[in-house]
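Remarks on the structure that follows.
The complex appears here without one of its protein chains, the remainder shown in place.
The block that comes next holds subunit A.
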Amino acid sequence: MTALLEVENLTKTFSMRSGMFGDTITLDALVDINLKVEKGETLAIVGESGCGKTTLGRCIARALDPTSGSVSYTPEPGKTIELSSLSKRELKPWRQDIRMIFQDPMSSLNPYMRVFDLVAEPLRIHKLARGAELEQRVVSALDKVGIPRDALQRFPHAFSGGQRQRIGIARALVLDPKLVIADEAVSALDVSIQAQILNLLEDLKTDFGLTYLFISHDLGVVNYIADRVAVMYLGHVVETAPTEALFERPRHPYTEVLLEALPIADPTRRAQRHEAVKGEIPFLGNRPKGCPFHTRCRFAEDKCRAEKPELRPINGGPTYAACHFAETIELKGAYDDAPATGTYA
């Protein structure tokens, strides 16, 4: 596998004025993010509100301009494009390759546009098709996502949430993208609809060889759909690992906290639960010195308060964690019984 996308030392800083006459303060939404997205995989970005997962997705899609660092995109071997430094005009052809799907299909579809025009819009913007070909491509994209032909002339309000999400997916698919960034794409949906969309995303991935960057706060969904997971906390990536390794044996205490907090639809597992983690996520503008998680971590020592841990391979990989004690601490995973073969012990 080759890395389709490589993010290096990506930093995004927002400035904000506190109060009407106050000083300008800067918030580091992303701090030195390093990530690789392999071709054909589903990489999930997980974390709680404000951890920077959406900002990261937007910086990659260049819906936001990163403050520093690089995002390099390799559509084919030997051809690497540095997306973060391109001008708007230079970037345009690559926008076909990297598409986004958003959380709320109501606010991401223009209510005054008909389904046909919504899906045709990207083709028109990129001047890729017109006339009969345009129509054929729109119909085929809608077919792929299961929207019937007689819906072409309707407006978004005539559709249910699940169908609207399908239209949003068709808008992304119509340009034959390579990488799809799905930002909480199933979070606003009811469970039965969510399952339909998850199955659809999976089928589309197989059929069109897509790569997904799947941004989500729902670890149950992530365990189901992702090949690899990156966990974010306060603008840092604190752990990346293959999905099963992460859920079997997390290496960063925050990952364990997230897994512990996940409600599992099995009442018999209630007894196994610890008490929830104490405290709240600190304000981004007031990020703790040292390890960003030390204020809530049950293993925190002086070293954690003084020295910021780097994201590093644990026991030779493939798990990376940013914790001084990742090798030694015993953390609890999310799976029920003992590991079948002890692969990740």
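Descriptive notes on the structure:
By definition in this document, a residue touches a chain if its C-beta (ideal position, glycine included) is under 8 Å from a C-beta of that chain, and two chains touch if they have at least 3 such contacts; residues count from 1.
The rule is short, and it goes like this: contacts and distances are computed from a predicted model.
Missing from the rendering is one chain, named in UniProt as "Dipeptide/oligopeptide/nickel ABC transporter ATP-binding protein" (options: "Transglutaminase-like superfamily protein", "Dipeptide/oligopeptide/nickel ABC transporter ATP-binding protein", "Transport permease protein" or "GMC family oxidoreductase"). Per the touch definition above, the residue from A:84, A:103, A:196 or A:319 contacting the chain not shown is A:196.
Among A:28, A:97, A:183 or A:260, the one in contact with the hidden chain is A:260. The missing chain lies against subunit A, touching residues 48-49, 160-163, 190-196, 198-199, 202, 217, 219-221, 223-225, 243-244, 247-248, 257-258, 260-270, 273, 275-278, 280-281, 334-336, 340.
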